[in-house]
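Omission of a single protein chain aside, the complex is shown with its protein chains in their original locations.
Chain IDs A, B and C follow the sequence of writing; residue 1 opens each chain.
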Amino acid sequence: MSKWRNSFVFAFGLAVALLLGWVVFPRVLYSQKHQPLDFLHKTHAEKSGVADCAECHTIREDGTFAGLPAVEKCAGCHSERVGESKAEAILVDSYIKPGHDTPWLAYARQPANVWFSHAIHVKRANLSCTECHSTYGESDRVRVYEVNRISGYSRDIWGHSMSRLRRAPHEGMKMSDCEECHKQRNVEVGCLGCHQ
Amino acid sequence: MWKSVAWDAINEGKAMKVTRRDLLVWGAGAAAGLLATPVPWKVLDDVSIWSQNWPWIPQPTRGPVEVKQSFCTLCPKACGLRVRMANGWAVGVAGSSTHPISRGALCPLAFAAHQLNWHPQRLRNVRHGSSLSTWAEAQSAFAKASKEGPVVVIDGYSGRAASSVLETFAGKQGGSYRVVATPELRAFTPYEQWTGIPAASLGYDFENARTIVSFGAPLLDGWGTPGRLTRLWAESGAGLSDPQLRLIQIDSSLSRTAARAWQWIEIREGSESALASGLAGALLEQNLVPAHSPVPSMTLAESSAQAGLSVERIRELARLVVAKTPALVVARDDDPAIAALNVLLGSLGNRGGIVPHSEGVKPYVAAESAIGNARAVLIDASVPWEFVPQVEAEIFRFAAWDGGATKADWLLPAPGFLEDLTDLPTAPGCSAQTYGVAPALVKATIEVQSAAQFLCSLDASLPTTAKIIDSRCEDLFRRREGNLYGQQIAAIDKVSSVQSFKEQLWKGAVWAGEASLSKAFACHLKEWPAQTRPVSAETWATQWKPVVMPPLASKLYQESGLREPPRRNA
Amino acid sequence: MASTVLTDARWITRGAERISLSRFLLWLSPWAVLLAVGVYAAALCLFYGLNQTNMDNRFAFGLWIFLDLGIIALGAGAFFTGFLVYILKRVELKPILNTAVVVGFICYSGAVAILMIDVGQPLRAWFTFWHPNTHSMLTEVTFCISCYLLVLSLEYIPILLRNRQLRRLPSFLVFEHQLHKLVPVLAAVGTLLSFFHQGSLGGLYGVLRGRPFAFRDGFLIWPSTFFLFILSAIASGPSFLVLIIATVEKVTGRKLVPQELYRRLAFISGVLLAIYVAVKCIDTLVWLNYTSPAAGFAPWQYYQHKGFGTPILFAEIILLGLLPAFLLTFRKTAASKPWLLTAAAMACAGVLLNRFVLTVQTLALPTLPFDDFLQYTPSWQEVASFAGVIAYGVIVYSLSYRYLPLFAAPKGRDSHVSGN
Partner (left out) sequence: MSARYGMVIDVDRCTGCGACMMACAAENNVPALPQATARTGLTPLLVRKVSNGNNGETRREAFIPIMCMHCEHDTPCVKVCPQQAVEVDEATGIVMQMAQRCLGCRYCMTACPYHARYFNWWDPAWPPGMEKSLNPGVAVRMRGVVEKCNLCHARLHSAKEKAAVAGKREIDPADYVPACVEACSTNAIHFGDLGDANDPVSKEAHSPQAFRLLARLGTEPKLYYKSNEAWVRALAEPNSPQASEVQRG
């Protein structure tokens, strides 16, 4: 029976490794951070009549992208508390009144060596925001921000799926994802087309 | 089947102990399994990404970038700047091509001037002797001193609104106001003595000259407002055998200017004055200039011996100088013998010569290091660090950067690059009057005060720099002369109101008058000036006013051999 | 007593006489110290970066690349002996095969270790496998050397498993027997890989269009240095083995291989060296008269710098090329051990000189008319980490010699070859 025994022991080792690698490892690799307050895209879109992403995430005149809005933008409506939620209190008391920018954690932020132009993708290529950011603009909760302990990247860059094999349509923002999309659309750019 | 395997295994587990082989087989299984998990591949990937984003590598700031027009305030040459700003910090400097004098050019150091505010040698605290002190203590010490006796105020950049504050204070206090002038400005003092026209209102009309004879002045190497002469030289046929503008460089070594000049005349070191006298003799002897001039006491032969040039060579040089006129002689400093050559050549007050550009400029009193009777000396941050007063008085020295050991009782941190509002009077050597305003674009990260601010805070009756600038703008507007060089060039008549004029100036536009040749002046020498002592050769670093250089400057002398390393202060 | 307890007799091949463990440790200790210093120097380079070396922007390659190229050439004995034994069936060379494999393994693993220190970003070095530039000679080198190191490891394992203790493990034995059957295949694969990477190491410099001193015309995509490197490596490899075995014999005071084998190796080395010298002469003439002038460089320019004149060319081709080739091939000189060893050393030195000229002189020479001829002295970290590799080699070989039957044929097989 020693043959069976070997196989069993081998399989046991295999199973332990698979368990560690697929279940434990992802939890260890990413640390979790919480946004400073619960921002609700859905409420802003539905109740406050913010129709266009660009109203807050603006592309400036020189073509650069403002990214997450500065606190003055929020202060436009929230100079005083609007509603009774905890988030409202945090926003007004901790950020708007003292004039500090809200330390948002940007899920989709690329590292400093990447030059991604929203202007070119949105204005020239006419891509919609959901093409890369999925329907996050309609979400009714803030996600936990997960950061890779080794590389320091947001988990959104790799995507939630560890294997990257069965990803949701807009999951992942690695270079290979950019390349794939560029290939599909037959747009060729050199290294420095997207790096700086 | 699986059931039986498991069953057997369990049974055997009961019967058998774990052997070394089991461990090995288990390990092999685990290793095989691990390869089928993301662990090795993801770690490999993440570790390389980590190496691309090492946390200790500095990251540039993020934020909107805007470009502001301003001026370089580090020395009196007043070049126009375009400053790139991000997040309130200056992140890039370039020349402003709309500036009529500097025309988009800058000296090499200006390109990294925005780094100077972070220089390790930045003076960050008020210092009294060797200990730290406070602004309050410095103010009370200065107030006490100025009550007790005369205060000598020393300025390195005359003509600014701040200079006016300093001068007014000195006048009110009963002290005196002295100026440490740049070599470019000092070079005009002989003419001031001969004609009574203040040095600061004279300039060179290079644009109309056809021959420029430079006695060791580094004309192509940071002399005057750098862009003016270099552009002119380049555009008038640099490298051609017969350029439109002939630059004859008389120099004891193959300086940068000599290397690129149309002709280089090699002379012995320090013999510029002697050659000037010899040249005058040769000009007169060959009747190349009108003869109504005093004859130099030095003979051609003596001059030849001193300069190391043959007599024939000097005669040849004389012919060369007048071969293409107007000819203009430029001295490195205030050597009267060289200045007298311009009188001889008739270039004073004439096209392509030395011309006055503004009125109402007061002659300055040059600061000597031996200061007479004084209770205290106040030194503005614009004064070069090399200037060390020799006097038994309490010295209050303003400086943005610490130049090392120099006698000063009080060291007071002054605003750094673009941290202070200042105006920019005409740069020395310009043939037209100019005026610009450089607002404080960057906020200081430490507590700083300029000498003018310091005095204004002590004496509320003094006009502030801002007020003086305001009234100067109004005066200029009222004159209705000249042009405003902003986004476009506009004649001042086209500017609708004084408010708009001021606004444009504050946004970095520069006002420039026109060279007023109508006020031509004559000058006759009674006798040929006596020879002055030779001036030692200047290095490029001494033309730079701040005591420190931006770290990037080491590209020029340390990471390459392009330039000689700066002289260290003792 | 400690002295009686401390023994490794159980691990030593049955019947082999070896010095006492304490004497062996004494022999190892200076090498271990050297290795420790080398590891420290390498750690400095990895931790603080390559500023620990004296390389600079002009001397972007230095001592390390020169010696890497050198030991890889000398390590060619491993694949070439395998090739002779298994492919050309020169079974008389079998007794030195194990030594050849161990020496090859040491040379290649040492070179790869040094290369890992030599690159500025070792953590990203695997990008070469993921995003390879197929036009680069270095890609070819990286792929072939890593594959060949794997092959060498696989060849080394069966030797390792002949250790008295290790062979007791039954599963290991099975593994070893199966691996052993693979060895001829491995030798064939190793030969192919080695031909390519020895060649591409030569190509590394031969393709440098911007360095006319190194640039060579060639055949298809391969510059002539590609072929010259293969030739010089297989010519010097056997000579290096001669030197190693003679040294081991001297150090251990034992006769390990028959004298005839020396002569055999010397002959192979000599003949190949002669061919190499002939090809090198043609190549040099073509380069001097055609390739270099076509790039605008007059050949005299290369040899006008002090210490790097034409004597270096003479030494490379004649003194350390043609001369040892003669000495190694002639029966009379090859029969005399001192002559044989001198000639073998000269042949190895010749190849090292060739690698030196191609790496160091190429970089020292100016290209722009206003460039300097530059010099460079390696820093202690560079020297020490390389000395560490040599110490590592000595230690690995000493351990292999002590615990593995490097020269004795395995029981039952091959005894007719090994002679005694």
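Heads up, the rule we're going with is that a residue touches a chain if its C-beta (ideal position, glycine included) is under 8 Å from a C-beta of that chain, and two chains touch if they have at least 3 such contacts.
Bear in mind the structure is a predicted one, so any value in this text is a computation, not a measurement.
Hidden chain, full complex: it touches shown chains A, B, C. Listed residues C:R23, C:R58 or C:K181: the one in touch with the omitted chain is C:R58.
Interface note: of A:L40, A:A112, A:C129 or A:I150, the residue touching the hidden chain in the full complex is A:A112. As for the chain not pictured, it touches subunit B at residues 51-52, 54, 56-63, 65, 84, 86-87, 89-95, 104-112, 114-115, 117-120, 220-222, 226-227, 230-231, 233-235, 238-241, 254, 256-257, 259-260, 264-266, 445, 550-556, 558-563. Although one chain is not displayed, subunit A still touches it through residues 59, 61-64, 111-113, 115, 117, 119-120, 123-124, 188-193, 195-196.
Residues 49-51, 55-61, 118-122, 124-125, 127-128, 130-133, 135-139, 142, 204, 207-212, 294-298, 301, 362-363, 366-374 of subunit C touch the missing chain (whole complex, contact as defined above).
Everything that follows uses one rule, which is that only the chains that are shown with their structure count from here on.
Centre to centre, using the average C-alpha position, subunit A and subunit B are separated by 48 Å. A separation of 60 Å divides the Cα centre of subunit B from that of subunit C. Taken residue by residue, subunit C touches two or more other chains at no position, since every residue touches fewer. Under the contact definition stated at the top, the residues of subunit B that touch 2 or more other chains are 21, 47, 50, 52.
Residues of subunit C touching subunit B in their complex: 121, 123-124, 126-127, 171.
The residues of subunit B lying in touch with subunit C in their complex are 21, 24, 44, 47-48, 50-52.
Listing the residues of subunit A that touch subunit B in their complex gives 1, 4-18, 20-22, 25-26, 29, 60, 62, 64, 66-67, 111-113, 148, 150-153, 158, 162-163.
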